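Complex shown without one protein chain; remaining protein chains in place.
The chains carry the letters A, B, C, D and E, assigned in the order they are written, with residues numbered from 1 in each.
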Amino acid sequence: MEDKWLNSLITKDAQDGYELAIKLSRMAIKFTQPSEEIRNKIRPEYASNAQNLIASSQVVATNFNTVALANNFWKD
Amino acid sequence: MEDKWLNSLITKDAQDGYELAIKLSRMAIKFTQPSEEIRNKIRPEYASNAQNLIASSQVVATNFNTVALANNFWKD
Amino acid sequence: MEDKWLNSLITKDAQDGYELAIKLSRMAIKFTQPSEEIRNKIRPEYASNAQNLIASSQVVATNFNTVALANNFWKD
Amino acid sequence: MEDKWLNSLITKDAQDGYELAIKLSRMAIKFTQPSEEIRNKIRPEYASNAQNLIASSQVVATNFNTVALANNFWKD
Amino acid sequence: MEDKWLNSLITKDAQDGYELAIKLSRMAIKFTQPSEEIRNKIRPEYASNAQNLIASSQVVATNFNTVALANNFWKD
Partner (left out) sequence: MEDKWLNSLITKDAQDGYELAIKLSRMAIKFTQPSEEIRNKIRPEYASNAQNLIASSQVVATNFNTVALANNFWKD
C-alpha cells in the first residue's frame, strides 16, 4: 500500500471534505483488492451498475459524516 | 467535475437541508461515474426498481443526518 | 415536488418523531422517482418482499436516529 | 396503525432497550406493509433466510444505537 | 428467549466491547428466528458466503460503535 496517503481529516472547506470522503471510500477497496489489474477490470462493472453506484454513494456518505464531524462542519 | 458545487452545509431550514442531502447523494454517483451519457442510461433502471429506490433513500438519510447535525437541527 | 413538506424536525413525542422518520424516508423516493404512476406500480413489489421491507425499516431507523437526536430523545 | 405504541425511548435497563429496538424495527415493516395477512405470509421467508436475518439484525443495531443514546447507555 | 442476557454495555476493555458487539448482533437473529434448529441449518450458508460475512461484519461495526460510545472508547 502507499506509504503515506492520509495526513489529516481536516480540510479547507466542505467540498474538500467531500473529496476526502471519496478518497477514504476508495482506499478500503485498495486494501481489500491490492491488485490494480483486477480493480481496473471490475471498475466498469461497478461504475455502470445502478445498485453498485448507489452503494458507493452510501460509503461516501458514511465517510463524509466522519470528515464533517472532524471539521466541526466547517463552521469555525 | 464541477468547479464549486458545495459551499456550505448550513441551510436556511430543514427542507433545504434535505435537498442538500439529496444533492450530496447524487454527487457521489457523479464522481464514480463521470459520464453523463452512462448515468442517463442507467437512471431509469434505478428509478423504477424498488430495491434501488430504497437504497437511494438510505443514502439520503445518512447525508441528512450529517446536514441536520451541521445545522444543529435548525433549532437555533 | 411539493412546496413545503418539512417545517421542522421537532415533534410532540417519540411516536410523532417516528412518523416523521417514515415521511422523510418516503420523500427521498419521491425525489428519485417523481412519477406517482411508476411509484404506485412498484409499491406492491417492495411492500410484499421481505428484503425490501427490511431495507425500508433500515432507512426509517436512520432517519429516526436523526429525528430523535433533534428532539433530545423527547427527554426535555 | 395502533393508536399509541411508543410512549418513550427511556427503558429500565439495556436489555429492555434492546427489546424496544426490536419493536421499533418491526413497526417500520408494519407501516410499510399494513396487511397482517401479507406480513404473515412473508415472515417465514425472511426468518429462514440468512441474508434477511443479517439485514434484520442491522436494523436492530441502528435502532439500538438510538435507544442507547437516549438512555445515556444506562449509566446514570 | 433467555431470561437475562444483557446486563450492561460497560466492558473491561475494547476487546471485550467488541465481543459484546458480536453478542448483540447475534441476539437480533435469535429474536427474529427463535428456532435453534432452523438457525443451525442456515448457519453454514451465511458463514461460507462472502456477501453474508461482510454484512455480518457491518452489523458488528454498528453495534461496536454503540458499545464504544457507551464506554467512552475505554479512555477513562
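Definition applied: contacts are C-beta pairs under 8 Å (C-beta built on N, C-alpha and C of every residue); 3 or more make two chains touch, one makes a residue touch a chain.
Just so we're clear, the structure is a prediction, and the values are computed from it rather than from any experiment.
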{"item": "Touched by the hidden chain, restricted to displayed chains", "value": "A, E"}
{"item": "Residue ranges of subunit A at the interface with the undisplayed chain", "value": "4-10, 24-29, 31-33, 38, 42-43, 45-46, 49, 51-52, 55-56, 58-59, 62-63, 65-66, 69-70"}
{"item": "Interface residues of subunit E (partner: the chain not displayed)", "value": "13-15, 18, 22, 46-51, 53-58, 60-62, 64-65, 68-69, 73-75"}
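To be clear about the criterion, only the chains that are shown with their structure count from here on.
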{"item": "Touch-network distance, subunit C to subunit E, counted in steps", "value": "2"}
{"item": "Type of subunit C:subunit D copy interface by residue overlap (half), same or different", "value": "different"}
{"item": "Averaged-CA centre spacing for the pair subunit E and subunit A, given as whole angstrom", "value": "27"}
{"item": "For subunit A paired with subunit D, centre-to-centre distance based on mean C-alpha positions, whole Å", "value": "31"}
{"item": "Shared interface positions of subunit C, touching two or more other chains", "value": "46, 49, 51, 55-56, 58, 62, 65, 69"}
{"item": "Chain contact graph, described as a line, ring, star, complete graph or other shape", "value": "line"}
{"item": "Pairwise chain contacts under the document criterion", "value": "A-B, B-C, C-D, D-E"}
